[in-house]
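One chain of protein is taken out of this complex; the other chains stay put.
Just so it is clear, A and B label the chains in written order, and each chain counts residues from 1 on its own.
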Amino acid sequence: MISVQLFFISFFGLAAVWFAVVVFRTHSMMRSALALLFSQTALGAMFIGMQAEFLGVLQIMMMATEMSIMAIFMVMFMMDPGGLGKMDMTHQKRLSVIAGLVAFVAVVVVAVFADWGPLASSVPDAAQQIEDLGLELLGRSMLIFETAGLTILTAMIAATAVAVEPIKRNRD
Amino acid sequence: MNLIAATILAPLAAALLILLLRRIPLALALSGATVGLLASLGLLADTVAGVSNEIQLPGLPELPLSLVATPLTALLSGLVAVIGGLVVVYAIGYMKRDDEKVRFFATMLLFVAAMQTLVLAGDWILLLAAWELIGLASYLLIGFWYRRPEVKSAATRAFLYTRSADLGLYVAVFILIADAGSSNITTTLNTGGGAATAAGLLLLVAAMGKSAQTPLHDWLQRAMAGPTPVSALLHSATLVAAGAILLIRTAPMLPDEVLLVIGIVGGITTLVTGLIALGERDLKRTLAASTSSQYGLMLVAVGAGVPLAALLHLLAHAFIKSSLFLGAGVFQHSRDSTAFSELHGAGRDRPWIFFGFALAALALTGIPPLSGFFSKDAIIAAALASSYAPLFTSLVLASTLLTGAYMARSLRILWQGNTRHHNIAGLTWMGAGLAGLVILAAILGAAFPAIETIFSDPLPGNNVAVMLGLVAAGVGLTLGWFVPAQRLLGPLRPWSQRGFAIAGGFNTWVVRPALAIARGCERLERALYDEVLALRQLGLNVARGCERLERALYDGALALGRLGLSLGQAVRLGDERGIDGLIFSLVRGMIHLGSRARRLQSGLIHRELAITVVVTALIFATLLIPLLAF
Partner (left out) sequence: MTPELFPALITGAALFGIGIYGALSQTNLVMLLMGVELILAGAMVNLVAFWHHLHPDTPAGQMFVLIVMTVMAVEMAVGFGVAIARFRAIGSVEMEEAAELKG
């Protein structure tokens, strides 16, 4: 029988996929952003369902913030945030569809037909996970995370630099 | 020894002084001759006393040079010295008008010194050297007036004649030295057998040359072109005597066959030259022919086996002939010619001179009590006593007759004619010399017995000989005085005037061949020269060929270079068009590809994203194929 866990994972998976589709099908920008938010949240729920609580919570929190900002940007930049114009804002549609479909099928094939090895029996509980994760972070993966940190810093500076309005020299 | 040295060195020193100082030639000549004369007389005195003088000089190894004063050599030395001295006195007068006294007297004294050396020589080598020297002096003296046309050829001819005969002497000396092992003359006289015969015959050849015997008599005739003192000294008494001296000295060695040949040669000569003398048209040439004739007589004497008779006649003849020549010299000066055509009556101009001349002429003919009588008598007696008496006697008597004839003829010509008065320079000196010689010519006969004693060799005395001699002389004189020479000679006249030249004579036999050889040598040399030129041409051609070869090589090298250059060019072209072309086409291809690839770079982000996705998918697919567990 399907375990509860499996049921929930499937459910939230479907939800995520449905909302992802909505992202691109709707004309309204706001709705796209919100749909993406929901998709990501569903994904977070899936994480929790797979007993990766930390990751799940993190996902939900981050995505919430990100989507909000994206929504703001949407409104800032879009011609028709409301989507009332019903314009087809896509190009190379056929190629994209085919590419998407091909990707989907390929990954499914790989997922279904690959031998993933023996399944794990038990999952450590949350506290243990976090302790392990912390140790991992500061132990073996220290370098990785430091690099990640540096990358984030660089990205921040880059983004700021790009976004800052250039100073006009002949102001005075 | 000192006397010998003085005898030779006094005249030699005088000659050298004259040449060096070039002044007072007369005084120096006279003093030199006088000292030499005194020394020579001293030698003679020594020899008579029995003292023998000798000088030995270092010569070739084992062949030392030596000078000896034996009775024979001392006597001859005295002869040379006396005649030399008197002729020098005469010459002082004769050469008074001549400008070249220095050369004359120097050469004369040189001759005297050389003659003394020859006469006194004790070994063959010194004799040979002296022989050559007197030949040289003769050449110089005959050719003294070299500017006159006939003189040079006369001197050369004389030299050639005597030189060709000298070969005999050289070979004879060689034979004698080889046979005896020593060059000492006395030692070599012991040679016998075949060597003696050969040497004897060769010595005869040499004597024939020097003493102007037939067939070599012509040179003496021509030698009369020289100055008369020269003729008096050299060509009557001394140089021509050298041949006879040679035979007299070697007489002990000569075998009988050689003596016979000598006698025959002498006999023929005496006849032939006597006839020539009869037909001559020149006084000096007559006297020259007479000299040859008298020497022929001496050779007959040697051939008859009595060399002493020859020696005596040599002595007498020397004085006689030189006085005749000196007289002829005076006549020459008075008429400025010696041709009989000019001399008619020359005797009348200078009676005293003519008297001396006539006295000498009679002495020559053999009229007693003059010296010539004794010597001629000795020869006739020797001829009668010899093994070939008929032959020799007839020859000697014929010679005596002819002597009388030509001497009388000369006297007649000189006396019969118109006188001309002509002043002669230096007559005193000439007269003095002439007088001395004439006196000696007359009285020498008295010394002959003494000479016989010295040699301790009795002469054959024969009343028949005396008679025959006198008769012949008388007949000859008469014929010569009264009958013209042409009639006497008769059919022989043209022969006589041509000097009895046989088949062209010396000219044909010696001169023409010699000249032909000389011309042949010249042609040979020219041919060789042409060969050398041809070689040179060859060398040039080789050089030219090499030059062409070098040019060809050079062109070849250039062509090679050009080939290399063209090769380089071809490679360059190949490189440019081929490789570069390839590379550039590659480059163009890449550029083309790049420009095509550029189209990918559309700048359209969605396109680029699409490409990214597709390529990534492809990569993944490639990587994931092994993972798929089908």
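Here is the rule we go by: contacts are C-beta pairs under 8 Å (C-beta built on N, C-alpha and C of every residue); 3 or more make two chains touch, one makes a residue touch a chain.
Owing to the predicted nature of the structure, the values given are computational and were not obtained by experimental measurement.
S.K.: From the list A:112, A:127 or A:167, pick the residue that touches the absent chain.
M.R.: A:112
S.K.: Even though one chain is hidden, which residues of chain A still touch it in the full complex?
M.R.: Contact residues on chain A toward the absent chain are 6, 9-10, 13-14, 16-17, 20-21, 23-24, 29, 32-33, 36, 39-40, 43, 46-47, 50-52, 54-55, 58-59, 62, 66, 69-70, 73-74, 76-79, 89-93, 95-97, 99-101, 103-105, 107-108, 111-113, 116-120, 122-124, 129, 132-133, 135-137, 140-141, 144-145, 148, 151-152, 155-156, 158-163, 165.
S.K.: For chain B, which positions touch the chain that isn't shown here?
M.R.: Contact residues on chain B toward the absent chain are 598, 601-606, 609-610, 613.
In this text, only the chains that are shown with their structure count from here on.
S.K.: Just the number, please: Cα centre separation of chain A and chain B in whole Å.
M.R.: About 152 Å separates the centre of chain A from that of chain B.
S.K.: Please give the residue numbers of chain B that touch chain A in the complex, ascending.
M.R.: Going through chain B, the ones touching chain A are 606-607, 610, 613-614, 617, 620-621, 624, 627-630.
S.K.: Under the stated contact criterion, what part of chain A meets chain B in this complex?
M.R.: 91-92, 95-96, 99, 102-103, 106, 109-110, 113-115
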